[in-house]
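Only a single protein chain was left out; the remaining protein chains are all shown in position.
Chain nomenclature is as follows: A and B, assigned in order of appearance, with residue numbering initiated at 1 for each chain independently.
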Amino acid sequence: MSLKNVDVAVIGSGPAGMAAAIKAKETGAENVVIMERAEQLGGLLHQCIHNGFGLLYFKEDLTGPEYAHRFIEKLMDSGVKPLLETMAIGISPDREIIAVSSREGYITFRPKSIVLAMGCRERTRGALNIPGTRPAGIFTAGTAQRLVNIDGFIPGKKVVILGSGDIGMIMARRLTLEGAKVEGVVEILPYVGGLIRNQVQCLHDFNIPLLLECTVTQIHGEERVEAVTIAMVDTKRKLIAGTEKQIECDTLLLSVGLIPENELSQMAGVKLDPITGGPIVNEIRQTSVPGIFAGGNVVHVHDLVDNVSWESEIAGQSAAELIHGRRKSWERGITLKPGRNIKYIVPHTISGKREVTLYMRVNEPEEDVRLKVGTIVTKALRAVKPAEMLKLELSSAQLSKLGEGTTEIVIDCEKRGGR
Amino acid sequence: MSQVNIICVGCPLGCAATLAIGDDGKLAAITGCKCKAGQKYVVKEYKNPVRVLTGTIVTQDSARPLLPVRTAAPIPKAKLLPGMKVLAKTRIKPPVMIGDVIISNLLGTRVSVVATSDLLA
Partner (left out) sequence: MGQIDTEVLVIGGGVLGTAVARELSRYKVDTTLVEKEADFGWGSTKANMCLVCQGADTLEFRREYRRSKLVWESMPLMEPLCQELDVPFKRVGELAVFFDNGGRAKFQKMKSRAESMGMTTHQFVDRETLRQMEPNIARDAIGALYDPNIAITDPVRLTMALAENAKRNGVKLLTRTKVVDISSGTEEFEVQTSQGAIRSRFIVNAAGLFVDKVAAMVNADEFVVFPIKGYVVILDKKVGDLVSHEIHARPEAPGENNIVTPSVYGNLFIGTPMKLARRNDQSTTRQMADTTLRNVRRLVPDISERDIISSFAGFLMFRNWELGWHECVVSASGNVPRFISVSIGYPGVSAAPATAKEVVKLLSQEGLKLEENLKFNPYSKAITHFSDLSEEEKRALIAKDERYRYAVCRCETVTEGEVVEAISRGATTLDGVKFRTRAGMGRCQGGFCGPRIISILARELGIPEEQVTKKGGRSQLLLYKSKQLLEGVTCP
């Protein structure tokens, strides 16, 4: 395959990459290449065999593989060129990509634009520094999901899961359905880490205990996991002495956080936001490096795959438009500043001239709140939770209310009902 | 009089509803829901809780060890684990196309188990 005149190179072929590549083609980019290190397109969708995907994008309740299938078909029809079994190992600030590829060998090329769509990696036991021994039988939930749903193995039969994020709860159900006993899901916060839907359909349905304000304090077992010690924590996350309890198990699954995978981004000199862990982007998903765009979990951790695809379409479209000279490469704009109880907002800056969708998360769960976007928009919400991303669309009409020369808008999450 | 607790999954509020069941087995009252849609969901969930079952089937003569499958529609919650045992006994050979019926009428539910991915080789 000739990589001489690539217009758009998309790195990653999950729900983000595929959406971006297809959109880039639809926007008029001729030579669009999508790079994927596995043997097939689709990224992690293939191992997400459960349903709940596409409820918004397709208005259907699909499983991960089915969602992938829709995009793969569209991509193959669109003329995007897949580079499978190809791992990017470097990107320079002037957009030279270095990759190793089973078919093409060692390749280097400089596309006119790049869309970063590498997704996330999982936080590890080492990063949490959980004390104890170092036996076999400790897996992050995503790795276990791959083993169970793709490779055909059940890691163990007595499982403890640390972290009540969605992946942890999904795996609690999955392992139970495959005959394992999940002794409990241990969560350090006083509330569940993922969607309510998963709490009910993964934990309640199977009587799996959810142990809130608890954490794993020690791992036991020399060769294989034999038990974990759990203990309760106070509101400051400090261990409460005397609450230790040992749970016998042969497997510990960790669902303790996703980290956007930005090694390549950093090599390219892309500026990252320490809160999201991903690139700082403007409303067209341009990063701080001209010609490099980003979308999906590599920018910030999403809950719904639908939003991943929608967001990445913006990146793909922008990459294509850049080539045709239709957009300026880095639009300075209005900075969106997280205010009360807002953890982050993506995009980080907006032009204020076009309608835009804002994605944000709160720090603490609250009920009866109001989102305030500066003085131009308010939206009442019954409840907000850190695990459920908020989406807010700003119309041109609303944005026209911004004063001339506005450089910053603060977004707050306020309590309603008088304070 | 007895009580059943159900959490509504309609929105992030996750209202904890309490259903009072009369001695005649009929639903007497619902408390705890903050909206009508939630109430409707909770009643449906009480009367006939259903779920989509997703799982895998072991393949034969294939480069891939497993084929992902789902029930084409939700089935009664009580049939989830028995359904898994049926899947466990099933084997499948390529070629299979996404959407192909692998098992029709799973456990008398009249719902099919279909492939959620191609298995071409």
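Everything that follows uses one rule, which is that a contact is a pair of C-beta atoms (placed from the backbone, for glycine too) under 8 Å apart; a residue touches a chain by one contact, two chains touch by 3 or more.
Keep in mind the model is a prediction, meaning the values are calculated, not measured.
Peer 1: Among B:Cys11, B:Val43 or B:Val58, single out the residue that touches the unshown chain.
Peer 2: That would be B:Val58, which touches the missing chain.
Peer 1: Of A:Gln40, A:Ser78, A:Ser92 or A:Thr143, which residue touches the hidden chain?
Peer 2: The missing chain is touched by A:Thr143.
Peer 1: Among A:Lys74, A:Arg121, A:Arg340 or A:Arg382, which residue is in contact with the omitted chain in the full complex?
Peer 2: A:Arg121
Peer 1: Touching the left-out chain: which of B:Lys44, B:Lys85 or B:Arg110?
Peer 2: Checking the options B:Lys44, B:Lys85 or B:Arg110, the one contacting the hidden chain is B:Lys85.
Peer 1: List the subunit B residues touching the unshown chain?
Peer 2: These residues touch the chain not displayed: 56, 58, 65-66, 84-85, 87-89, 91.
Peer 1: Residues on subunit A that touch the omitted chain in the whole complex?
Peer 2: With respect to the unshown chain, the touching residues of subunit A are 37, 85, 87, 89, 100-102, 105-106, 121-122, 124-127, 129, 131-137, 139-140, 142-143, 146-148, 151-157, 178-180, 217-220, 222-224, 239, 250-251, 263.
Criterion: only the chains that are shown with their structure count from here on.
Peer 1: Counting in whole Å, what is the centre-to-centre distance of subunit A and subunit B, each centre being its mean C-alpha position?
Peer 2: Distance between chain centres: 26 Å.
Peer 1: If you look only at subunit B, which of its residues touch subunit A in the complex?
Peer 2: So the residues of subunit B touching subunit A come out as 7, 9, 11-14, 34, 51-56, 58, 64-66, 68, 70, 77, 80-81, 84, 98, 116-118.
Peer 1: Which stretch or stretches of subunit A touch subunit B in the complex?
Peer 2: Going through subunit A, the ones touching subunit B are 46, 49-51, 61, 63, 65-66, 68-69, 149-152, 177-179, 195-197, 199-201, 204-205, 367, 382-385, 388.
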